[in-house]
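Rest of the complex left out; these chains stay put.
Read from first to last, the chains carry the letters A and B; within each, the first residue is number 1.
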Amino acid sequence: MGNLCECLGNFFGRKNTNVRVSLPAVCFLWQIAMIVLFGIFVRYDEESDVKKWLELKESDNITSDIENDFYFRYPSFQDVHVMIFVGFGFLMTFLKRYSFSGVGFSFLIAAFGLQWALLMQGWFHSLDPVTATISIGVESMINADFCCAGSLIAMGALLGKVSPVQLMIVTLFGVTLFAVEEYIILDLLHCRDAGGSMVIHAFGGYYGLAISWVLYRPKLHQSKRLNGSVYHSDMFAMIGTLFLWMFWPSFNSAITDHGDGQHRAAINTYLALASSVLTAVAISSMSQKKGKLDMVHIQNATLAGGVAMGTAAEFMITPYGSLIVGFCCGIISTFGYLFVTPFLEKTLKLQDTCGIHNLHAVPGMLGGFIGAIVAALANEDVYGKEGLKSVFDFEGDFANRTPGTQGGFQAAGTCVAIAFGLVGGGVVGLILRFPIWGDPADDNCFDDEVYWEVPEEDEEEIIPPVLEYNNHMIHKHQDISESNFSVEQS
Amino acid sequence: MGNLCECLGNFFGRKNTNVRVSLPAVCFLWQIAMIVLFGIFVRYDEESDVKKWLELKESDNITSDIENDFYFRYPSFQDVHVMIFVGFGFLMTFLKRYSFSGVGFSFLIAAFGLQWALLMQGWFHSLDPVTATISIGVESMINADFCCAGSLIAMGALLGKVSPVQLMIVTLFGVTLFAVEEYIILDLLHCRDAGGSMVIHAFGGYYGLAISWVLYRPKLHQSKRLNGSVYHSDMFAMIGTLFLWMFWPSFNSAITDHGDGQHRAAINTYLALASSVLTAVAISSMSQKKGKLDMVHIQNATLAGGVAMGTAAEFMITPYGSLIVGFCCGIISTFGYLFVTPFLEKTLKLQDTCGIHNLHAVPGMLGGFIGAIVAALANEDVYGKEGLKSVFDFEGDFANRTPGTQGGFQAAGTCVAIAFGLVGGGVVGLILRFPIWGDPADDNCFDDEVYWEVPEEDEEEIIPPVLEYNNHMIHKHQDISESNFSVEQS
């Protein structure tokens, strides 16, 4: 099938990257679908509906508005929101001529993804059996943002090699798969996964890797000149890194239990992240002549501790346990960038632009298993009888589950997340190989020019007319298809 | 009068942009005036004064400090604060050589504006009749930031064409007018306008447009080379866009009712903004050959949904209603950038640097009317009897107002805001035409050099070939150990 696709795609000697029909069509149709489905299904929940909230206050004898879940979770929601749009968005601006796409496309797909996630997660987790409606509130918004994170992670592996239409498809299926695996892991297996080591990072990581593997481009080296950073683009990426790093404690504590649960998750994540920074710096420095640091490691591996604490953050992992997790994952992630990514590209034919294998897939998987171990070791001495119930939600059908069993289910949940990522990603990858989505040619990757009106560079001012003429001559030959257009513009 | 001004201004053949006397004088005198007026009028309110808070706790039987309004509103305040300084500030850095001014002047005028706003809003809304003092707390700070937003919006139309002294004057009158129209709209007409579609965006938008119209520069094309972006300046502007976009739910919910009011306003704004992104992208892509996206649209039109939800966010507009608002305003705003701004410049002689017409004026006006419609449609089935009272504040003098009447007043309020903007802006524009404020000549606009010590650019460009050659030689000798390595890398 791949050959057929390539044939069709290259029929006229060059891939067609025109998305003037497909991108608006996808945006309009899907947005209209969202409006219709929201009209049918989505309502305010009892804490955001004025009538229901007044009734709830009376029935539950709530004396103060401060008891509204809004005040427990909204500050965390805003931090998560910043991570999704500025964190992920700017982290993906590190390429020298792909920053518009990095931040712009992540903006687009997250804005679509969060709407679709509200529906998908609503159908699976909170569909009212009587009214057939979904109630949304601040916790739904956090979960919707989480759900987008899975697709944004996958985008990291594909960065520079796909069209915005393909990214929309990645998100449509990514959010759908996410909601299903989340339902299986959290509801059926009754796992705990507050910060989503399993459901977000392991799933998102392997989902992106599988897609990228199917979309392997043997001649990608033709775009090699653009597959790297410049000084300023690395600085923009650091904005993304730091906002992810700083707000990760909010990410892992956003939907944990009120009170001690949120408090503990924030502390654990804070410590694991700090520890990751030191080991990432250490390995980065060791790996280069003269001990020079590599920005790629600082931008990414410093975050590994946060990924790996996604499941265990709400457990009583102890402060030094958190430090150990960060310590190990900072090392593993940096080694990944040094050795595993090049190895995967060479031997497995797997091109992973941002190295999500090292930042999300592996630390996410480890985080899942760390969570399993910490859960299995839980006992009443540490948690207290009530505490054990409250942390692991041993209630209803699961009232008799022991920590040991819970550990087993947590491990199983991790495997489910990975399986969903790999299989789902494989299928989505095949869909993306159809030659109609407007992806760039191999020598045209990592280039904003393909999908954006890019402003002229500073030179104009400096270069005098004669030279500028030459300059244009050169551009003319280079971008022959564009020259007509640029005349119109100027 | 215009001719006279120009004569005076161009007496020596060139405008005098020296602000060495006027700018420090304005800053010092106005700041001293602030100190004196604060000394006379401003006091801590009963939740921030230690004595009054202890008394209030006793008299109202408040058992916990968490009931202090600080904990209801401070996280939202900080988000709004980020929108004002980083959001508006960085959004205005998109010009290639006017980024210092974009972020620096917005910093200056907002820092002055918030002080003046505390006074003006205090006099109109919370002057104690007995002590003749104003009590301030966290809600006053949010309102003061809101008030600055009006002037910052106006600055968007004037960007690059006025001096910092003129911007201070725009702010002085902008805040004053704001406080008056806000008093009329919120207190006299008893409108609801939590996120300020009317009082902030429609007013600020038309205020800026009217000023810009009076200050029309027929020869502005002489600065055309600088009236555009470069790659990195567009990235800086995206920082502004994203922080505005992410924190807009906090903006629209910051001063709504505790509990369900804040909760609902955040949800509605979140949804409207997401919807705007998709339609802005769709129209942007449709408008260009090959479907390329334009950064101007992504930076601005994606925010239109937040502007348009400013009034209705706290109402029961329903989740899908919010999506529809965002859907329409994303389209209208992008069309504005494509067609209306060029049209206004050509036919109406209206130069609008940032396109505030499309982002604030029109969506703000629409937001006002959307609010009117949603208010008029309110009923007890949806809101409950108590809910209707609480959302629309049908109490005291207004106890007998019906939703239908309220809708009429909301629409009237929108017209008041626009009228204040247009008339006030016209008058302020005339004041700004006096040739003493240090504004730049037509061929000198959009240039930081006029008001800033701008650092020299990266040597590379400046160093002549011979030197550079030597330079390379030196590097060669110096980093002999590295040369092997760099071969490996490349």
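The definition used in the following text is that contacts are C-beta pairs under 8 Å (C-beta built on N, C-alpha and C of every residue); 3 or more make two chains touch, one makes a residue touch a chain.
Only a predicted model underlies this, so the values are computations on that prediction, with no experimental measurement involved.
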Identical protein chains across the whole complex (2 displayed): 3
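Note that only the chains that are shown with their structure count from here on.
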Length of the line joining the C-alpha centres of chain A and chain B, rounded to whole Å: 31
Residues of chain B that touch chain A when the two form their complex: 66-67, 71-72, 75-76, 79, 96, 225, 228-232, 234-235, 238-239, 242-243, 245-247, 249-250, 258-264, 266-267, 270-271, 273-275, 277-279, 281-283, 285-286, 288-295, 298, 302, 316, 318-320, 323-324, 327, 382-384, 386-387, 390-391, 461, 481-482, 485
Footprint of chain B on chain A - complex, ascending: 17-24, 27-28, 30-32, 34-36, 38-39, 42-44, 47-51, 53-55, 57, 64-66, 68-71, 74-75, 78, 81-82, 85-86, 89-90, 93, 97, 99-100, 103-104, 107-108, 111-112, 114-115, 136-138, 141, 164, 232, 236, 239, 288-290, 438, 450-458, 460-462, 485
